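The structure appears right after this line, and notes come after that.
Shown here: the complex without one of its protein chains, the others still in place.
Showing chain A:
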């Protein structure tokens, strides 16, 4: 059970504050709360409404942007400001597709660099460098590939992580030729 911080029960937390210094603090608090909440529930992608989209476990998850006990809920515009703060100020989230915001928001409670290092070490440890692994193998067959940390990982998140390794010259990818260019196979170098 995730223990919400005390501020989650503070009624004004759900109303965007007018004083700019206070608002900055408020948005930072929300940002930290989202990261802790997503980490606890292993949520990698959320909708703009705050609902978990892709999670690595199947447990019941309490709502993020509302607190029924005190009858408060953040308005849609305010949710957007909070997520924009997390994306642009704190640099811990990204739109899956900025042009299509309903496609979800990736939440980096672990940064892409941290994920990339973990993935590379896991492949190295299991002696699979230089062999081509499919996305299915990486995320579904944990005994074969990357381990529990990557099990059921959302494709969009995995793609971001692999792209980091490609930039670092540690991986090569095979992409689909259907025009979408989805990653199909990964080879660690």
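One rule holds in what follows: a residue touches a chain if its C-beta (ideal position, glycine included) is under 8 Å from a C-beta of that chain, and two chains touch if they have at least 3 such contacts; residues count from 1.
Basically, contacts and distances are computed from a predicted model.
Trainee: Pick from "HemK methyltransferase family member 2", "Brix domain-containing protein", "E2 ubiquitin-conjugating enzyme" or "Vacuolar-sorting protein SNF8" the UniProt protein name of the chain that isn't shown here.
Mentor: Its UniProt record gives the name "Vacuolar-sorting protein SNF8".
Trainee: Tell me, which residues in chain A touch the chain that this view leaves out?
Mentor: 6-7, 10-15, 17-19, 21-22, 71-73
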